[in-house]
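Excluded from the complex is one protein chain; the other protein chains are retained at their positions.
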Amino acid sequence: MTVVGLTGDEAIAYAVKQSKVDIVAAYPITPQTIIVERFSKYVADGEVHTGYICVESEHSALSASIGASLTGARVFTATASQGLALMHEMLYIASGLRCPIVMGVANRALSAPINIHGDHSDMMGSRDSGWVQIYAENAQEAYDWTIMAFKLAEDKDVQLPIAVNLDGFIISHCMEGVDVLEDEATEKFLQSRIPQFTIGPEKPITVGALCFTDYYFEFKRQQVEAIQNVPVVLDRVGKEYQGITSRNYSALETFRMEDAQAAIICLGSTAGTAREVARKLRAEGKKVGVIKLWLYRPFPTEEISAALRHAKALAVLDRAISFGAPYGALCSDVISVLHTLKESPKIFNIIYGLGGRDIQPSDIELVFNEALETAKTGIVKEKTMYLGVRE
Amino acid sequence: MTSNEKPGWKSLPVGAVLPEAGSSVKYKTGDWRAFRPLVDKGKCVNCLLCWIYCPDSSIIRKEKWVEVSYEHCKGCGICAHECPTDAIKMVEEKK
Partner (left out) sequence: MVTLKELSEKELFASGHRLCAGCGEGTINRMTLKALRGPTIIVAATGCSEVATTIYPYTSWQVPWVHVAFENAAAVASGIVEAFKAMARRGAWNKQVDVIAMAGDGGTYDIGLQALSGALERGHDFLYICYDNEAYMNTGIQRSGATPHGAETTTSPAGTVIPGKPEWKKDLIGICVAHGIEYVSTASPAYWNDYISKVRKGIEVNGPAVIDVLSPCPLGWRHDSAQSIELVRLAVETRYFPIYEFERGKYKLNLNISKPKPVEEFLKAQGRFSHLFKPTYRKDVIDEIQQNVDANWNRILKLCTQN
């Protein structure tokens, strides 16, 4: 194994290179630009066989990707924020046409106001699109998940597109030592894609037919089945990947949850900060823990219920606002899971980090202390806290 | 067909893919007609203009003349209108 200094974006580009992708069709947008720039260099230097299409918009990026994917090719694209929003209709089409496209999303705030920094509003705005959604905490995870995503997406029991999310600038532009696989090991792990159907000329099929009221519902139900197959397939893919990397991936990762009274659940890079703070508080004798979700869609219901077995209070960190909703997206999902349990922790929602607003260890410590207080008293002082906003 | 008779999501091909090319022939658009074309074989010179212009692939090429396939012909009248020898007449579809 080799350790290379790579930013999150660079790590993804490297993973795509090793994954023997046939087509990359992408449009640059901050903070995803390094992915496409780095990959262009691989193409220009003849290091990949990939057809790189410099499309004229994100909508065309995903359109071209869908066309390519339907031929049976392995396809990757990447975007962020406004770009993801621009391709919104195509997201639903990609999943509806069962294209196993992998897309890197360098999560960035949605306008307006225009902001180029990291938060989750972009992907949260597309969470119902039928894509499998994974959140990476750091560049290592972005690299690993991108490779695993191809295998997961192309599995005959899944056949769905996958978004690998990484926090814009925080991870996308932050350099780490990334443990990378050998090219041969990646090739052996992934193998070539075996498409379940193709619009190639051998057998003329029709793809994208009009389904009236009498058929549409059935195909959407098929998609539900497919996305619900993900945990089983991920288990298999994760174990196989662990065999070649010693890194263990699944739906979520917990830190000291076995006996945690107060916990934080979050997505992305904040989990790293939360873990460090939890370590410090544990040394002070406070029973805290962290749940980091890797898999957001499908939502890992059972794993979350299991992780929260003993917790008395839970702070759900949302790095996006769901305007008009009672809670942020992640919090709403967690509450839906917990309401069927006989005993569930008291929950409150923390909206934080919007527009790339930094979240400090001291902020996390505040959250843990609130949660510990709630664990003790059973009282939630504030259902939703906007952490870090100036009043 | 009621929706109960149609296949369910478990048996339908994934992604609404249609694996059978040209299956629309099973849908008989012939009953759209109000008028039907009649070919006078004596006048037909087999120029094939009706054949190339027909939007519904409903003119059949025979060795010396053309025939109409009434299963799908919608009675648009293009063949009769374009025929250079007046060999095709549109007559009212009998009830």
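As written, the chain order gives the labels A and B, with residue 1 at the start of each chain.
In this section, contacts are C-beta pairs under 8 Å (C-beta built on N, C-alpha and C of every residue); 3 or more make two chains touch, one makes a residue touch a chain.
In this text the structure is predicted, and so the values were computed from the model without any measurement.
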{"item": "Sole residue of A:A73, A:L110, A:I265 or A:I347 that reaches the chain not shown, by the stated touch rule", "value": "A:A73"}
{"item": "Identified contact with the non-displayed chain, of A:S60, A:S250 or A:N369", "value": "A:S60"}
{"item": "Touching residues on chain A - with respect to the absent chain", "value": "20, 22-23, 25, 49-51, 53-57, 59-60, 63-73, 75, 89-90, 93, 97, 192, 199-201, 203-212, 215"}
{"item": "Touch residues of chain B, complete complex, unshown partner", "value": "16, 18, 20-29, 32, 47-49, 51-58, 61, 69, 71-72, 74-78, 80-82, 90"}
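The working rule: only the chains that are shown with their structure count from here on.
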{"item": "Chain A contact footprint on chain B (complex, rising order)", "value": "3, 6-9, 12-19, 21"}
{"item": "Complex contact set, residues of chain A against chain B", "value": "96-98, 159, 196-197, 203-209, 211, 214-215, 217-219, 221-222, 225-226"}
